[in-house]
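Have a look at the structure below, then the notes.
Removed from the display is one protein chain of the complex; every other protein chain stays in position.
Should a chain be cited, it is by its letter among A, B and C, assigned in written order, with residues numbered from 1 in that chain.
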Amino acid sequence: MTCKIAIIGASGYTGAELLRLIATHPDMEIAALAANSKAGQTIAQVFPFLRHLDLPKLVTWEEIDFSGIDLCFCALPHKTSQEVISKLPTHLKIVDLSADFRLRDPAAYEKWYGNPHAAVEMQKEAVYGLTEFYRDAIRDARLVAGTGCNAATGQYILRPLISDKVIGFKDIILDLKCAVSGAGRSLKENLLHAEMSEGTNAYAVGGTHRHLGEFDQEFSALAGEEVRVQFTPHLIPANRGILATCYVSGDAQAVHATLVKAYAGEPFIEVLPFGETPSTHDVRGSNFCHIGVTGDRIDGRAIIVAALDNLTKGSSGQALQNANLMLGLDETAGLMLAPCFP
Amino acid sequence: MTCKIAIIGASGYTGAELLRLIATHPDMEIAALAANSKAGQTIAQVFPFLRHLDLPKLVTWEEIDFSGIDLCFCALPHKTSQEVISKLPTHLKIVDLSADFRLRDPAAYEKWYGNPHAAVEMQKEAVYGLTEFYRDAIRDARLVAGTGCNAATGQYILRPLISDKVIGFKDIILDLKCAVSGAGRSLKENLLHAEMSEGTNAYAVGGTHRHLGEFDQEFSALAGEEVRVQFTPHLIPANRGILATCYVSGDAQAVHATLVKAYAGEPFIEVLPFGETPSTHDVRGSNFCHIGVTGDRIDGRAIIVAALDNLTKGSSGQALQNANLMLGLDETAGLMLAPCFP
Amino acid sequence: MTCKIAIIGASGYTGAELLRLIATHPDMEIAALAANSKAGQTIAQVFPFLRHLDLPKLVTWEEIDFSGIDLCFCALPHKTSQEVISKLPTHLKIVDLSADFRLRDPAAYEKWYGNPHAAVEMQKEAVYGLTEFYRDAIRDARLVAGTGCNAATGQYILRPLISDKVIGFKDIILDLKCAVSGAGRSLKENLLHAEMSEGTNAYAVGGTHRHLGEFDQEFSALAGEEVRVQFTPHLIPANRGILATCYVSGDAQAVHATLVKAYAGEPFIEVLPFGETPSTHDVRGSNFCHIGVTGDRIDGRAIIVAALDNLTKGSSGQALQNANLMLGLDETAGLMLAPCFP
Partner (left out) sequence: MTCKIAIIGASGYTGAELLRLIATHPDMEIAALAANSKAGQTIAQVFPFLRHLDLPKLVTWEEIDFSGIDLCFCALPHKTSQEVISKLPTHLKIVDLSADFRLRDPAAYEKWYGNPHAAVEMQKEAVYGLTEFYRDAIRDARLVAGTGCNAATGQYILRPLISDKVIGFKDIILDLKCAVSGAGRSLKENLLHAEMSEGTNAYAVGGTHRHLGEFDQEFSALAGEEVRVQFTPHLIPANRGILATCYVSGDAQAVHATLVKAYAGEPFIEVLPFGETPSTHDVRGSNFCHIGVTGDRIDGRAIIVAALDNLTKGSSGQALQNANLMLGLDETAGLMLAPCFP
């Protein structure tokens, strides 16, 4: 059975990544592609790397006839996304890649994103899209909210450790190194090659990055008490990849054992042998997440490092994994391609 | 029917690229992997990006039992390759990725590579592996010689133009920009990140690059007269990709029409609309080759630019395409993955 | 004697590069800095890398009191530049870094830049700023027009060869590899790190790049006949540097001898021993230009490769060298800093 798919917001990086992955998916067919600012253009004009694919022209999302569509990916900027999604037909399954439905609490949404939510009812209905931890709910969901790419990386490290209480909750530090495609195709001076390449800097220092809203929501729920982590993202001169270095108090071997157990059956999460360290080079372009645990020379301190591709496992790959579940397809379909190294 | 595959030289970049591609091939199973210098190690140790795959341990090639193997890829350095291949069982289909069987003339081989050929009989038997132009011979071959990655790029531009005599033969210039993975995993100062990144230089200037042997052999045969091109490769700070800029005398529209016609049915060669220009960004990690033609302001001069990924279409992708033909499989199996952008 | 300097257009890359160079100049003092879009800001806000310098705040150029200023650099976009310069006081020496005064013929200017020139009288007066070839005129000039960075690179190769008639004029090909800072700080999708890094492409193919106007003007004047070169620029993933590969007919040894002689006394132009090849890595951040000559295997063909830093020798370094001459200072003052490697 081939499922018919629409993508709204097909001219950004996450839209393109969805097309890249679906290109070899055995059970999906792209029925419609929307990008309001580039309506009328072909995909080959917007993304020449996809020119070998036979795909529909870009239209505005209002032009799409959704009657035959099974599932729609929304890869729009936040705020725009909630406005569009609230107007889509109710029969449609939706995977949203924006930030709009990640936070369940309207007040938290407004605090982190600065505007009141325009679709509060749908916000309640949305399932948080971190597949490995919400799998059953995702299967039955109509609307799944893709997680933040940094938020996914941090949670792959910390969720099992918080659930099993093998680490302290008061001094968790997440130091992230993030590739530039996480910022999307937006035109900003600091994203120019001339200003990005050959250097690095921190940003949103001091607990101001919006993905903290997700950490707070998820970790506090898991712990049954308020958990606040410290989180500093850094921009590195690479196009794909997030490396999260996490500093915790706890027994490193217990930390490792907890993660090994938690991800034992997971097709995409690889916990490395104790003492090994992952690299973003080894997950680039793939849906895999590698996690390594090391003990510190200071007793009772552990360091956990996780690597994933922000555009794949951190965004469009996760979205496709969730769509597979929602459509009753093989969860790994279209997602087993190996990383692109070197 | 699943074909059993061996790879000799699995610890280099072209070996790794074969494994990346075959990972999603529906009809191939990796039965043996050899890398004499790393025998005893797992692939996860040598190439952590492949750690999700269930693959045999590395052994020496002498340890492989070839009785059940259908086809063997040899991804060894040149010279070593001919020595190993001459000792392999004769029932075995072989795709060689080295330079050893590209030149049919032993004297030409010795001239360009500096040593007499150690397997002259096999050299005669080998079929030149430029799939689009030797497809029928490859189907029936026992031994196929993968082309040089630069040689492939130049030939995709020039073969149809020479065959159809739409360009002059006396003033052909090929200016190539080549990514560093073409040099393999060899440890040289000029391949260090610190010396490569953020800059570019020409090398093998003046007609000394070995891939000229292939150009001379192939173009002279096509033209029915001796053709000598000028060819200057440049190293650019990128890991994958070759961009060939070719300067010829001839009518640009005729050049374009000839290329469009030549590649009309080809699954991997895309001739862009007249006046458009390809980018290596748009073929990275894929088996596609994009070709663009533009006329110059000077009448009677045309510029043709081609882009491909040296590790895929220029080497391991080509090798897999040829193996598919030799084994009677779908020619595009394992090769339709979209480029990895951004 | 300390000369008082103003810079108009100080918030772009060439303005910043001027400040970097002048920072260690013994005889220049920055008296005023203008950047109309960022007036009111400090240089530390616009260019944090210059925060250690004690510099005036940015103002609009209209706010500058030019009465005490000896020389003004204009680092504005073309078209804006001619409008501003035509309103500056006539006592002021001016070095313009834009394209506005490079072409002496108003018709040529309009052809390449698409608009009639707004200051035709000044256009006649301007001296072309290729220091090594216009040194005496520059010394006496009131207005010097900085050359295009690609135009400079090509002329360093070709001017002596054309003057001395050691090469053919009918088949000159210039294939350039250009770093991204040449495009300035402009916000374009293709200049984003995510779209630039790890790949390359040609642009302005077929003789449409504006720097051809300079080649045509200068080479035809030198030859005493119309000379038209083929010129294809390529964007490479590097921030600084131009590598020009030039294909000519002529005797390679004679070509080398001509260049050695032409640049014998020049402080910044280094002709390498015959057969050696330059790299942009070796000139980065400096005012040096390295040139190498090699003969081709085809008799009567030579390849000349030149490397310089587009922001320094190709633009702001050249501008400072000219300013030194105009002010009667040591020509090399502020310019002897070594390249930044690795």
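Please note the rule applied: contacts are C-beta pairs under 8 Å (C-beta built on N, C-alpha and C of every residue); 3 or more make two chains touch, one makes a residue touch a chain.
The structure displayed is predicted, hence computed values, not measured ones.
Hidden chain, full complex: it touches shown chains A, B, C. In the complete complex, the hidden chain is touched by one of A:26, A:68 or A:206, namely A:206. When the missing chain is restored to the complex, the residue among A:175, A:251, A:266 or A:331 that touches it is A:175. From the options B:31, B:196, B:229 or B:307, the residue with contact to the unseen chain in the full assembly is B:196.
By the touch definition given at the top, subunit A reaches the unshown chain through residues 171, 173, 175, 177, 194-195, 197-203, 205-208, 212, 228, 230, 232, 234, 236-241, 243, 245, 247, 275, 277-281, 284, 292, 294-298, 301, 303, 305, 307, 342. Mapped onto subunit C, the footprint of the missing chain covers residues 13, 16, 19-20, 23-24, 47-53, 181, 197-198, 239-240, 270, 278-279, 281-286, 288, 290, 336-342. Subunit B meets the missing chain through residues 13, 180-181, 185, 187-189, 191-194, 196-198, 237-239.
Heads up, the rule we're going with is that only the chains that are shown with their structure count from here on.
Averaging C-alpha coordinates per chain places the centre of subunit B 39 Å away from that of subunit C. Between the Cα centres of subunit A and subunit B there is a gap of 36 Å.
Between subunit A and subunit C the centroid-to-centroid distance comes to 45 Å (mean Cα coordinates, whole Å). Touching of two or more other chains is recorded for residues 13, 181, 197-198, 239 of subunit A.
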